[in-house]
Structure formats: C-alpha cells, structure tokens
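In this view, the complex is presented without one of its protein chains, the others remaining in place.
What follows is chain A.
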Amino acid sequence: MEVINSRASLLSNYEVLTLLRDLESDYIAKSKTSVRIKKEEDAAGPSAPKAYDPLEDISENLRTMEVEAIQYLSAEYQPMRAQMPAGITMLVKSLAPYGLNKSEKLQIVNLAPTEPVELYVIVEELEDRLGEKLEDVLTSVRTSLAKEPAAAQQPVSVVAEMEVYQEQVYDEDGQWEQDANDVEFVDAGEGAGIEGDLDVDDE
C-alpha cells in the first residue's frame, strides 16, 4: 500500500452522509436479492449449486462504519437533517465576499451556526474580520437550511426499512445474532403446529 496524498481534499459532512446513505440503500437492495436467492435455492433443494451471494461481499467493518456514522451524522443535534445540496451551494457562494478561508467555510457548512457565539468559535478574530457583516453570515446560514426538514423524513423510513431487512437476513443466517434465534424458535413453533395438525388428520 502506498499513500499518494493523505489529504487530497476536504469533504463536508453532508457529502459523507449522502455517500453512506447510498451504500446503505445498496446494502438493502443486496439483502433483498440475497433473501430471494436463498429462497430459490431452498426450493431447488440442497443438491442445487450454490449461487453467488451478494451479501458475502460486504464486510462487517463496513457495515459497522455505515450504521454508526449515519447515526452520528443524522442525529438531531446535527444540521445535516435540514441541509440540501442546493442550499449548501448557495451558502458557499454567499460566503465568498467575506474573505473566509476554506476550512472556515467548511466548518460553517458542517456546523451551520445560527448564533453569534457559534460563529465565534469557528472564525478567528471574528470582530476584526467580519464586524457588522456577522449578521449577514448568520442570515445566509439560516436561509440555506430548509425550514421543514423534509430530508429528515426520508432517512427515518430508510432506517425502519433497514431494520426489517436486517431481521430477515439474520433470520436466514441465524449464526451469531442472539435475537435471530428467537425468531427461528417462533418459526419452529409454527412448524410444530402444522405437524400437530397432520397428526390429528392421521388419527
């Protein structure tokens, strides 16, 4: 392995969140396929050749990272819930005349300060550099945030969906997850019931 450039460019939190959400939806799609493939295999019987399972290609580490980072980046104290790509572009453009440097702009986008004290920690020597223009910066930050966090609705449903599919997937594997065993146990219960019915028929 060779590091060509350890800091090629900076990424805003919103970009990372979008990237991780894409991975997440990709994972959901794959787990759906995986469940379907397994069902088909079960139908074909144990002698059928094993098809390629797309879930095998996703490492545990990546999943941990995805879930934990999405959790952090979409927490309620983060402004990313109310951010939109168009709003961020507009914000960066409107910040151009104030002579802020790159890292300060990045932090304004990441933290979306709406109060002077929040901006104070981001920009060095705030009074000297911005002075009266401080309010303008805060106003442009406020306008860049969506009033109604419409984006916040979507992730919630994605998370809910993910939970459903995770259950299904672990249900199929049933190797390491404790609660997966519970689900299997319930299945066995249903099966036992059917067997019982058959017994009754025999008699």
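What to note about this one:
In this text, a residue touches a chain if its C-beta (ideal position, glycine included) is under 8 Å from a C-beta of that chain, and two chains touch if they have at least 3 such contacts; residues count from 1.
The working rule: contacts and distances are computed from a predicted model.
The complex appears with one chain absent; UniProt names that chain "RNA polymerase III subunit Rpc25 domain-containing protein" among the candidates "RNA polymerase III subunit Rpc25 domain-containing protein", "Sec62/63 complex, subunit Sec66", "Small ribosomal subunit protein mS29" or "RecA family profile 1 domain-containing protein". Note on the undisplayed chain: of the listed residues A:25, A:89 or A:103, the one touching it is A:103. Touch with the hidden chain on the side of chain A covers residues 1-13, 15-16, 19-20, 23, 52, 57-59, 61-62, 64-66, 68-69, 71-72, 77-78, 103, 107, 110-111, 115, 117-118, 120-122.
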